[in-house]
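Data block below; observations after.
Rather than the whole complex, this shows some of its chains in their spots.
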Amino acid sequence: MGTRTMRAIVKDSPSYGLTLKKVSLPVSLAPDEVLIKLKVVSICGTDLHIYEWNNWAKNRIKPPLIIGHEIAGEVVAIGENVKKVKVGDYVSADSHIPCQVCYQCHTGRMHVCKNTKIIGVDTDGGFAEYVKLPEIVVWKNDPSIPPEFASVQEPFGNAIHTVFAEDVSAKSVLITGMGPIGVMAAMICKAIGSSVVIATEVNPYRIELAKKAGVDYVINPKEEDVHAKIMKITDGRGVDAFLEMAGNKNALYDGLKVLTNGGHAALLGVFSDDVELNVNDLIVFKGIRVYGITGRRMFETWEIGNQLLKNKLVDLSKVITHVFDFEDWEKGMKLMEKAESGKVILRVND
Amino acid sequence: MGTRTMRAIVKDSPSYGLTLKKVSLPVSLAPDEVLIKLKVVSICGTDLHIYEWNNWAKNRIKPPLIIGHEIAGEVVAIGENVKKVKVGDYVSADSHIPCQVCYQCHTGRMHVCKNTKIIGVDTDGGFAEYVKLPEIVVWKNDPSIPPEFASVQEPFGNAIHTVFAEDVSAKSVLITGMGPIGVMAAMICKAIGSSVVIATEVNPYRIELAKKAGVDYVINPKEEDVHAKIMKITDGRGVDAFLEMAGNKNALYDGLKVLTNGGHAALLGVFSDDVELNVNDLIVFKGIRVYGITGRRMFETWEIGNQLLKNKLVDLSKVITHVFDFEDWEKGMKLMEKAESGKVILRVND
């Protein structure tokens, strides 16, 4: 590697902002650790929260910390017990480090491990030239997938996990919230033959993004009656599937209300407050199924993503709106603050 | 039949109470209708609401109406197109009359038919000597099942539908609410090998009923810390399955809180008000599945009930606490008002 320091984006102190600075390279790999030289990383909403130092960040983040968990790069060293990858492999990573020991982990549910640590949140992350990760989270990329797409596989995996909560082929789908994950979910639904994909969104930039991504109907709840419009589109049936990606209580009400009896809802969005809910009318009497979605199934979800990308069934370029050099990371943060972007990519090394 | 009038329990006027009186016999069977001579009926909480004339009843019931929808009897006449049963058959009935035409009905989901009519609520019911029902709801009983159990199959079906939302064999289960359906659910869980069955209940009569029915742990939330107790019982894992049968918001909070990550909840209870819910922590981040449960799958649920009863895997005598003559119907209502009963049976004809 020839150098003992590297550039990294660091949360240095408990206040607004981040610093691009020189830090020591990760050293001394444990038997199950992998050292990755980053090529491309992408910015998550979580990274923005840490940058902005919101309440969640204040309670969770212990500076100093290298942030970032959406990554693509090359393996440059491996611990003696590593089996999944070898030096030179082109990889990305799940951001959730499972303990591999708890009840959830030993019964095929690592994505809801009780002791999960998140990369770039609880441990040093990937907005750096190098990152050291445990083998368990590393994913070997298909060489045909460009690094920009490979990095975005992590939030793409959230979208896949949500869409695949149940089979939505030949079904009508409502997605509330056209942030990047919402748009990716919509593209996935189209790729797997949903009969109609309807979205709700208020932000003009995102409405435009959704339309370009091929959403059949984008409804702005501020301008149209969501219920009436969807009932018209679905011939009075309501939708078969509702994917909540806004973390907004009105979106939740709308979605559950227009969900057909016996349909299903998958909830990925994070709500800012408790939600007052008519459990009888919106869940019990409808006989619906509601799925809480977090993380990605390791690695069933990643395998689906791999197939969708490798076979060009979903084109992530439609959701990647900006690519910056690593040094210009703050331009990306600022765009995301204004909600005037899809996914923002940073190029770390060539 | 030899008579043109019959005794029936009737909601005569929009006020408290019910009247046992002579009314005309049902006449003129449509091609798909079945006339049943009742032997035994049982009282549902809904019947009590109509008796008490609560707000729900005021909005829904249009007197005059014969009430009652938990029944067992004998077919005495059939319409010309009836295929499922013949005169002399020993039958019970689902209480939900599906339209057989809507989207739900033609896709195997009659239990959430958009146009459901409920017997004894929207149409004349079975607290009478005779009742006329459409073939679609009629269920042919196994002759080995006593009429008292046969009548109770309807709420027993609610319990089955809830328990069988997912497989709970070899799983730990929490049931909140030990009303008759809760107790039946507990007995079903024991019959199909749940690893441990825990219940919460505050009413002393029901606590006793639950214990006699074989519940492993009955926790009184007024006296014990539900969360601490369940974490202790489950070695810190929480329960695999949570069946909400209380319609109580604190029960809902407790249940979702002690539910293990990746577990499931099935909600049958009806809540008196909207519920304020931490959707993030209780559903999304837990990666759980929540099932709204209503009615019974027609007739997968009934078939399960048939097998459980016919093979004596569940003993409904443990939940049937009182049997009255038809004339003494009001004694049953009064007991139920005080929540000092399990299922209450009325004998109509011998």
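The first chain written gets the first letter, and so on, giving A and B; residue counts start at 1 in each chain.
By definition in this document, a residue touches a chain if its C-beta (ideal position, glycine included) is under 8 Å from a C-beta of that chain, and two chains touch if they have at least 3 such contacts.
Just so it is clear, the structure is predicted and the values come from calculations on it, not from any experiment.
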{"item": "Full complex, copies of the single sequence (shown: 2)", "value": "4"}
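Assume only the chains that are shown with their structure count from here on.
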{"item": "Rounded Å distance, chain A centre to chain B centre (Cα mean)", "value": "42"}
{"item": "Chain A to chain B touching residues, read off their complex", "value": "103-104, 107, 109, 111-114, 237, 252, 260-262, 267-271, 274-280, 283-295"}
